[in-house]
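A single protein chain has been omitted from the complex, and every remaining protein chain is retained in its original position.
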Amino acid sequence: MLTIAGTIAAACLALACACCLWRLVRGPTSLDRVLALDTLVMNSAALVVVFTIVHGREEMFELVFVISLLGLVSTLSLARFIETGRFGSDPFEEEGDG
Amino acid sequence: MSRVLPHPVTSVMLLITWVTITDPLSPGHWLLGLVVAWALPFATRGLFDQRIRVRSVPRILAYVALVAFDVFASNLRVTWLILSRGGRQSPVLVKVPLTLRDPFAITALASTISYTPGTVSVDVSEDRTHLLVHVFHTDDPASVVAGIKSRYERRLLEIFPC
Amino acid sequence: MNFTWLPWLALFGALLPGPLRRLRIDPALVAGAVATLGLGLLIRTTPEVVVLGQTLKSSVPWVPSLGLAISLRLDGLGFLMCGLILGIGLLVVLYARYYLKPEEATGRFYGPLLAFMGAMLGIALSENLLLLVVFWELTSISSFLLISFWQFSTDARRGARMALTVTGLGGLALLAGVIWIGQIVGSYELTQVIEHADVLKAHPHYPAVLCLVLLGAFTKSAQFPFHFWLPHAMAAPTPVSAYLHSATMVKAGVFLLARCYPFLAGTELWFYLVTITGMLTLLIGSFLALFQNDLKGLLAYSTVSHLGLITLLFGLDTDLAPKAALLHLLNHAVFKASLFMAAGIIDHETGTRDLRRLSGLFKPMPVTATLAIVAAASMAGIPLLNGFLSKEMFFTETLDADDIFGRSWILPVGATLASVLSVAYSVRFVRQAFFGPPATGLEKTPHEPPRWLRVPVELLVLLCIAIGVAPALLVGDLIHAAASACVQGELPPYTIALWHGFNTPLVMSIVALIGGILVYARRERLFRGVEARLSVSQGRRAFEGIVAALVGSSQRLERALRLDQVTTHLRGLLACAVLVSAWLLLPALARVSPTNTSGDLVLWVLCGVALFALAGVLLKSERPLTAIVYSSIVGLAVTLTFAYLSAPDLALTQLLVELVAILLLLAAVPHFGLPPRDKRSSPVRALDGALALGVGGAVTIGCWLMLSTDVASISRYFLEKSVPLGQGNNVVNVILVDFRGFDTFGEVTVLAIASLGILALFDHLAQRQAPSDLRPRTPLFLQSVTKLLLNLALLTAVFLFLRGHNAPGGGFIAGLTAAVGLVFVYQARNPTGAPARRPASMSRWLAAGVLLAALPGVAAMLFGRAFLTAGHVHLPLPLVGEVHLSTVLVFDLGVFVVVVATVLAILPTLGRLPLGKPTAEEER
Partner (left out) sequence: MAEVVVSVLLVLGAALALVGSWGVVVLPRFLSRIHGPSVVTTGGLGTLLLASLIWFWFDGGRLTGRELLVSFVLAVTAPITGHALSRAWLARHPKDPVDLGPGRDDS
């Protein structure tokens, strides 16, 4: 029972990833590509969760946590890069308030 | 007290996290958790000095429950919107005037808004008076703003001091 | 404290003058103390070594597999050499103290000087030939440092470079010769080599071995045609010239001849090679010395000729020749060192060394003048002085030696001619420097030098006279012991006496005296045309010509092959890779029976996605941002494959590496200029395409072969042994940190070095003007969450670190997680303190990390175990239960610190660099 549900879920998630890839290839602006990447990361995290449940491999779980971390930092960096045209913040900017 | 334990709230959170990921049953890990939960915020106190001051814990739980329900509901709503309208929505950018001042409270509000599908908080104005929010689909923006203020901001005001 | 301490005393003593100077201890004092201590040690062994002629030996294994051992040997020969090194060394230290200006006489002078002394002692005492070569090279290096002591003068730098090149090449030849000897004889220990002397001499490779060893000796002792570097080494401060280039370093080559005498000499080839080179050097040296206008130049060429004389003596096949050579070695060191010091005094007092401007110095500096005259007389071989004794023996040996090219008169006549010339240039030196009208136009009015500057010269000249008057008493036993040690056999009795009756050698020396004076008097008429052409030494021009030719042709080659472009190197590299793998893999491919390689659907899909993303990266390479997004997808696909194949450790590592890679790429992207248009012509693109296909094919075949042949892989061993030995069930981490700890240690060090390099690079770039364009402030929203996330990331890092040994985790992964957390903070600029402190502090963290990694390794060695053996301890704590601690934890902590420091060293600085290429004027 569970394995069937697992395969269906995996198939849906694979399709979701395909959608993201499609948007990534077509995405007119690079922002779209970053969005697609973020969605793709979240989908693959979901895939890992499904895999953990179906195969009962508990130690895979840290992977989900780190993948979400990956999603966060990569999207954030890319977005900030697009916004400010520079990696990270620039300590030379005036020391404004926090 | 604050010299020794700069961020009590963060320390508690770290302790709970440490114990959950290791093993809640073994006293050793509680001990180790205590050490780590104290050490890390103490080590990084040089960085931001955001003080998270919280007034009442039960209200937080209530708020979280509320948000959870809203998330579930709006998930369905947005899914329905995507499937039925397929792209012909009428999104709108609204500006929500804020009465909250505490930076962490504003962050909490913005997170809640972004977390619930259908609304994404885009930007906080320079002087922290307005919150720019993008709504996925609505024909009456004013009601969305009113909903946000009444439903979330009111509760957050009770939770956070200012 | 016995004689074996001598070389190390001086070598490590070299480290003392610098630091001690800060404690206001005069470096000269330190050097002097080291030298006197050494002399004391040496003299303590006089009864056994000199009187009884025994040989003291000691040996400590160093690299047994190479046959290299620190085995030292003190025999008569070694004693003589060490005596010279330490004795004259002490005098030079004293002399330099007053010769050099106070700010010059620092650790930078005395350090290399002591190092040189240690190296020379090492050569004199080494029993193991390989060890001798090690010290040999050390002398070249320390002489390089000493010659170029006055860095501002180009002559000094050029002279030092030339000396290092010539002696270095000689050292290389010597090493080859020594290794060849080792192969033939089977051991590098001198005693064994001497026992197998006849085997060596009869060996077909003997000529080649001999040439190599002689090449080493002749370059070091400035024999013809390698003599040209010595005059240019005169650019060194006079104490250095007095010590290295007259008494000790140039004697190392001749000493080597003495050491190799028992097992290389005695053959026809040795006789011809050594004798002829010696004779040529003797004549050319003395001839050129006659025309040198610079005082030290004259002395330098005179040293060359005297070294030729000693080499000639070692070449002669008569029994007493080595004894005469060693006697002259001693005498020459004494009078030449005092002459150099005297020249130094003249230079110090008058400001110039040019003989044409110097004259009539006798009146202003009578004492120095008399000292110099006595020393010069000894050099010329005037009776009652030590020079005369060894010249007498030299003449007797040339008479007894058998004929060269069938004629017996060549040697004696040559010897006499050379001593005529030596008398001539000695007279010239004395006459022009001290007599005639008082000099005019000198920078400083000549007067007597400070009292202590003259004391070393007085001592040496006193020694000349003493040895001259009573040779047998003072040096008889020493020379006898040294000669018997050199010949390794019995010597016919010969007392070094002042008067051997009226015989032909006496006639020859009288002829030489008179001839010398006549030649000097008629100098202008005899050699009118010669002087002009000799002005510039052909040796230097030849040397520099060769170097210039080499550099020129390599530059032309580089332009021709367009080696300046990276792509060319890459193409070459890849082409070799394809060829080698084709040569190796294709035959293996034929032998392997194809097994089923049908991976299941998921793996094919993941592989497809990865390939698709890779294609994306390549196609979109001109738009860096898109390329980065595609590359992160590749990383994601690989991670999912690892996850699917249930390898959590690898998946975690891959993900974190992917993360940091993205951040690094992003930090670097703003600095990429617009990618240049692809200017490659179509055939070149075709070549590149083919190369790419080739490499891809090779890798695929390689993997496929590896997978389909069930080679007995060592993974089974690690799987079994991981828990019992490594006491941890996360095999990956146990391998990383315990079994293959040494590799990881290497990697960590390399990582640290690489980031230090980057830091240095960035420090240079970051100094340029900082950008002034303002950036929109970081969103408040981001900052407030950052603190929480940072703590979460650090918590995970600690968690991963602590459980590393038994579950996915470990220093590397934890390091990356922490680094990502810290970089995340850097993303959201924080108004209070900058998290990335000045990069310099990162270098301290890097060093700390490597040290931490090394600590357990060294600790294991203290317990007599091999480097990096892990120690485990199980602590039963009351409340907590059993805690398993291991030294591996400290090693892992070292890895952790290095990884974090590396990321934090690179990212913030890369982000802070001003954008755009440095414009032209900035570059200057």
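In this document, chain identifiers A, B and C correspond to the written order of the chains, with residue numbering beginning at 1 in each.
FYI, contacts are C-beta pairs under 8 Å (C-beta built on N, C-alpha and C of every residue); 3 or more make two chains touch, one makes a residue touch a chain.
It should be emphasised that the depicted structure is a prediction, and the values quoted were computed from it without experimental measurement.
Undergrad: Determine which of the presented chains are touched by the chain that is not presented, and list them.
TA: A, B, C
Undergrad: Quick one: which of C:L789, C:A854 or C:V898 touches the chain that's been left out?
TA: Selected residue, touching the omitted chain: C:L789.
Undergrad: In the full complex, which bits of subunit B touch the chain not displayed? Write them out.
TA: 17, 19-21, 24, 71, 75, 78-79, 82-83, 86-87, 89-95, 97, 110-111, 113-118, 120-123, 125, 130, 132, 134, 136, 141-142, 144-145
Undergrad: Touching the missing chain, which residues of subunit A?
TA: Residues touching the hidden chain, for subunit A, are 1-2, 4-6, 8-13, 15-17, 19-20, 22-23, 29, 31-32, 34-36, 38-39, 42-43, 45-46, 49-50, 52-53, 56, 58, 61, 64-65, 68-69, 71-72, 75-76, 79-80, 82-84.
Undergrad: List the subunit C residues touching the unshown chain?
TA: Residues 776, 779, 781-782, 785, 788-789, 792 of subunit C touch the chain absent from view.
As a convention for this text, only the chains that are shown with their structure count from here on.
Undergrad: Whole-Å distance, subunit A centre to subunit C centre, using C-alpha means?
TA: So the centre of subunit A lies 54 Å away from the centre of subunit C.
Undergrad: Suppose each chain is reduced to the average of its Cα coordinates; what separation in Å results between subunit A and subunit B?
TA: 21
Undergrad: Which residues belonging to subunit B are in contact with no fewer than two other chains?
TA: Answer for subunit B, listing residues that touch two or more other chains: 48, 103.
Undergrad: Give me the residues of subunit A that touch two or more other chains.
TA: 98
Undergrad: Which stretch or stretches of subunit C touch subunit A in the complex?
TA: 605, 609, 612, 616, 623, 625-626, 628-629, 632-633, 636, 639-640, 643-644, 646, 648, 651-652, 655-656, 658-659, 662-663, 666-667, 669-670, 770-772, 774-778, 780, 782-783, 789, 793, 796, 800, 807-808, 817, 820, 823-824, 826-832, 834, 907-908, 910-912, 915
Undergrad: Help me check something: in the complex, which residues belonging to subunit A touch subunit C?
TA: It comes out as residues 14, 17, 21, 24-25, 30, 33-34, 36-37, 40-41, 44, 47-48, 51, 55, 57, 59-60, 62-63, 65-67, 69-70, 72-74, 76-78, 80-98.
Undergrad: Show which residues of subunit B lie in contact with subunit C when the two form their complex.
TA: Checking each residue of subunit B against subunit C gives 7, 10, 13-14, 17-18, 21-22, 26-28, 31-32, 36-37, 40-41, 43-44, 46-50, 103-104, 106-107, 110-111, 121, 123-124, 126, 128.
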